[in-house]
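Have a look at the structure below before the remarks.
Omission of a single protein chain aside, the complex is shown with its protein chains in their original locations.
Moving on to chain A:
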């Protein structure tokens, strides 16, 4: 006979462990356990049946896999935690004895990472364990980047030490530098929460959110210890990721950091990238010099001179250089121009996404532009995004910090100026008397330098997302901007898409409904017209009639294929009812055919719908209970989505109508 099984000795009861049990098993405090879980990526599990796992468990009990906890038991960090605990005990004992000197000595050894930002332990083995390959780490970078960018923008408090913030900022800048050099930034989106960026790193899409540059308000009960634990882990992760990324493009990590520049608010420009090869260090040093920086490099100058001598025809060496470079570029493009189109040779195969061909390489989108940022624009984000898309020369007002290509607004090389200020009606006195020293001459309000394109910041984002330079007229200063759309939304069949005209996406029924309404309105207005101003606008009336006739003809053509078994009487009755409601005599037949046809169509649609519903009901009855539940659930969500879309469409229709009315 088989052994009698005892309850709670095998199966689910053994596979799961509650948090309290886990903490007891590991012999650490709850905060330490939390830290360990965060770093090691251990999360609670929901057992299939709580009852089977533990009889006394309430709804709020959290369960972990026993195996996960066993895995934690071998963690070297655990020993560090215990050592820390012992040290804390020693300190408190020394303080209890009144032995201040001893306590201070021990305290020095304690190395509190939450205060100094410098722990005594390292987390790299954890990172290696959690992300066995580099791609795994990239895949999980979303939260890491959002968190670090947020912390880089937080005010320093006791809970968030200044050192931690500085380190976050540094890491973020380093990462941004990688994106700029490798041109891997793909999309960006100005949302109400902040700016979303999407980069493609080694084939993985990484999306993160950067808050706007404001003092972040800390509302509600937020435990910064938890956030700190995450940030500690993420900082280490991003450090190693940065190292790998830098070395993958042949740069030295960490890049040189210029403290003085940073203090002056240079941000990105405070870091200087260097090549790995020490012998060719001079050449590979790629400071973000903003184009000219320290004047012409003697070597380059010499070569240019040589060229000049050689050619002798051109007066300007630089021009030749540029032309040559352009010629080369064109050649390259020609070589890479031919993108194969994959046409299905035989029908029946699945349709795969075609290799997209974009004429402009994202790394050269802004290559030929020189930007100047006005004081009111967000410099950090603009600088980053412009550089990531190939812009080499960006100038800004000296108020915005160090590191600009030029602080002189009147610089003739500027091609684009980004402004975000309204057009002032009355010319007011010049503002900003303190900055006069750098700008020799200041322009009054609304005055512009000729030969320059003035745009609002959204232009940059829209250009980036559409991968082409948009026409700047729409984005002129003071102009009502076109809507800024999220580049992350993937258009789905049947979903509302604001970029497509309404006619292409509305359902038949909706279109019909709208038309009927239009027709009714028109009819009413016509009636009024005919009643009130009968003799005034005869010609207009005729015009209207003609239009209507043509409309009616079109619709008739549309309806040709539909069966024509509608009964007149119902229609007539409806007409009568309508007339009754509007308090008018039954209308003559002349407007009827159009309206009638439409109403018929509507009726037809309704009939069809009804039939479909009947069929559906029949089929649904044949489903099993489980499947039917599933079906109903799916239908529920689909219906919810479609009603939302319908709402949006109707709103848009109304808006369009209003707009049309406003124009007319």
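Going forward, a contact is a pair of C-beta atoms (placed from the backbone, for glycine too) under 8 Å apart; a residue touches a chain by one contact, two chains touch by 3 or more; residues count from 1.
Everything that follows uses one rule, which is that contacts and distances are computed from a predicted model.
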Per UniProt record, name of the chain withheld from view ["Ubiquitin-conjugating enzyme E2 2", "Ribosome biogenesis protein ERB1", "Spt4/RpoE2 zinc finger domain-containing protein" or "WD40 repeat-like protein"]: "Ribosome biogenesis protein ERB1"
Residue touching the undisplayed chain, where the options are A:9, A:58 or A:133: A:133
Touching the absent chain when the full complex is considered, from A:38, A:110, A:511 or A:571: A:38
Identified contact with the non-displayed chain, of A:377, A:417 or A:505: A:377
Listed residues A:81, A:178, A:230 or A:366, member touching the removed chain: A:230
Contacts of chain A with the absent chain, listed as residue ranges: 34, 37-38, 43-46, 62-63, 65, 67, 108, 116, 118, 124, 127-128, 131-134, 137, 139-140, 142-143, 146-147, 150, 154, 189-194, 196, 198, 207, 211-212, 214-220, 222-223, 226-227, 230, 236, 239-240, 242-244, 247, 253-254, 376-378, 420-422, 456-458, 480-481, 483-486, 488-489, 498, 614-625, 627, 630-631, 634-635, 638, 648-649, 651-652, 655
